[in-house]
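Encoded as structure tokens, here's the structure I'll be asking about.
Selected chains from the complex are presented in situ; the others are not included.
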Amino acid sequence: MKFSVTEIAAAVQGRVLGDGNTVIEGAAALGEATAKDVSFIRDAQKADVIELYRASKAGAIFVPKDFQFDARTAIVVESPIAAFCHILSIIAHEIDIRPHGIHASATVSPSAKLGRGVSVGPQCVIESDAVIEDGACLMAQVYVGARSRVGANSLLYPQVVLREGVSVGKNCILHPGVVLGADGYGFFFAGGRHNKIPHVGGVVIEDDVEIGANSCVDRAMTGTTVVGRGSKIDNLVQVGHNVQIGPLALLVSQVAIGGSSTLGAGVILGGQTGVADHITIGDGARVGGRSGITKHVEKGATLFGMPAKPVAEELKLQALTRRLPEIFKEVRKLRELIGKNG
Amino acid sequence: MKFSVTEIAAAVQGRVLGDGNTVIEGAAALGEATAKDVSFIRDAQKADVIELYRASKAGAIFVPKDFQFDARTAIVVESPIAAFCHILSIIAHEIDIRPHGIHASATVSPSAKLGRGVSVGPQCVIESDAVIEDGACLMAQVYVGARSRVGANSLLYPQVVLREGVSVGKNCILHPGVVLGADGYGFFFAGGRHNKIPHVGGVVIEDDVEIGANSCVDRAMTGTTVVGRGSKIDNLVQVGHNVQIGPLALLVSQVAIGGSSTLGAGVILGGQTGVADHITIGDGARVGGRSGITKHVEKGATLFGMPAKPVAEELKLQALTRRLPEIFKEVRKLRELIGKNG
């Protein structure tokens, strides 16, 4: 497919600066774009983004309204990234890879209920009394346990496992290898052994949630583990039993949340960050990568470090730590001076 | 099912305080329990647990013998958590979700040996000369490699992978996505490439071991990697080649153990902790979460931090680090004073 810059601008209610006749055939990030690609500025405040913008070979670039035009073909829009994603999904000739209907090799319990337009790929297993709602897609080799539910239009990639009694909402995306509903990690020591605490609770994944490859959400002891509406979880993340994750949370790769912790609305945790058990993190709190949370976190706090502290404090302490050799030298000198004077 | 508090107390040899006629229909943690639930005190020493106890809506609560009764219905028992788990497993009407017999879609080698009462779910693969002992259950889509063994009454959840020559003991639980027996990570650089060190050893998982979702235990170069009797491993944990884990160890989520390290009996590692290769950790040692172990650890030590230090020292250093701005200011002031006096 070929489009003129003017056509692309029209599709996203943008305004053309420069040559509206430039022909666009693809979409790519600034650093990768060729003269036939449209690209976008993600953060016009960052110096290295501006540098990339100048060096980019892109045929046209989506820029924000307040952006200084730099003598090249651009399309001014409200949100460059939204415009780019819109065009990307049009240009990228996405072939539909979903299975059609129920594959003959799938094992579907007679008591399972499948809605209209459901796709079930090869070698899926759907156990008794499971419910797959309208338009949901199970790609291949997916396991849906007894009494579990997959909400309407959700997409489960190959080898997702939902154990029994797990509920996945509408419009969710579960990437390959996701495991929902494994037993929580709970034992008590008695009689010379670690005795298992039964985990008879469930897992509720609300609508519009996305969970990355090989991530795990454990079932509750009693009650439910909840991943709230619109939350997005990256790969290899661990969510412990009875955790409550508020709507719109973001958990980056390899985060781990201990049992019974609560994350408020819009909480963001950077990659590899750990949260101890029974912790409450207030709405809107943000925590940098590789941090450790061992105490309750206030609403809107911005933390970093191990243990996590306010970002400004952590960065200052990191800087002072690098100056430790200096302070040791200084004190030695002072001691000598005082020795002389004293 | 409905029970009176008196009936529940009788089932666990407990003593009723308060109203023995209260009707109980469920079991739940303190914070989630309703008037129809029985609950329990896990740690009567913790202030926040006591607070939860007071606020709980539970119809009855298991409490320890020395606990101060607080004018509500309670059942005094030796171990509140053991009593709770016992009642929970009775009350939670656990439906048996195990497959019956060998599912027609499973691929079972003719040379594999299956004991009495073995369940093999849909689309499992059991390779040549594998042994599945009496009462073992492979849920669905499980892979058991050639010459591997699954011990009596062990439970393998969907999509567990045992490569060839792996031995799993009796009464083990392997959660979805567990991988046992992948090659250890070993290479040597020669001829301009990383050359693979063959890993021809095995993996032995002793009896009563539980391994969490998507965790990995690598096979040995020669000899065996061993997870000792009664050890419990959480999700997304990495156990390297030739590691020896003593009986009754606990490894919390996202722990990683480097090759050839040895963990003694009852060792506990907090979440996200890393252990370098060729390390020995003595019996009963405990290490806090997000720690790094780069040196041998004495029996019974309690460590924390990166690198790990005795807990008290680490906490003190963390506190002093937060006071670095103060010490820098102080030294500057001293320098000025001495300048004046000197």
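Each chain gets a letter, A and B, in the order it is written, and its residues are counted from 1.
Here is the rule we use: contacts are C-beta pairs under 8 Å (C-beta built on N, C-alpha and C of every residue); 3 or more make two chains touch, one makes a residue touch a chain.
Note that this is a predicted model, so its numbers are computed, not measured.
The complex is a homo-oligomer: every protein chain shares one sequence, and counting across the whole structure file gives 3 copies, of which 2 are shown.
The rule is simple: only the chains that are shown with their structure count from here on.
Our note on geometry: chain A versus chain B, Cα centroid distance of 26 Å, whole angstroms. On the chain A side of its complex with chain B, the touching residues are 105, 107, 123, 125, 127, 141, 143, 145-147, 159, 161, 163-164, 177, 179, 182-183, 185, 187-188, 190, 193-198, 200, 214, 216, 218, 221-223, 236, 238, 240, 242, 254, 256, 258, 260, 272, 274, 276, 278, 292, 306-307, 309, 313, 316-317, 320-321, 323, 327, 330-331, 334, 337-338, 341.
Against chain A, in their complex, chain B makes its touches with residues 26-29, 32, 37, 48, 79, 81-82, 85, 88-89, 92, 94-95, 97, 103, 105, 121-123, 140-141, 157-159, 173, 175-177, 208, 210, 212-214, 230, 232, 234-236, 248, 250, 252-254, 271-272, 289-290, 306, 318, 321-322, 324-325, 327-328, 331, 334-335, 338, 341-342.
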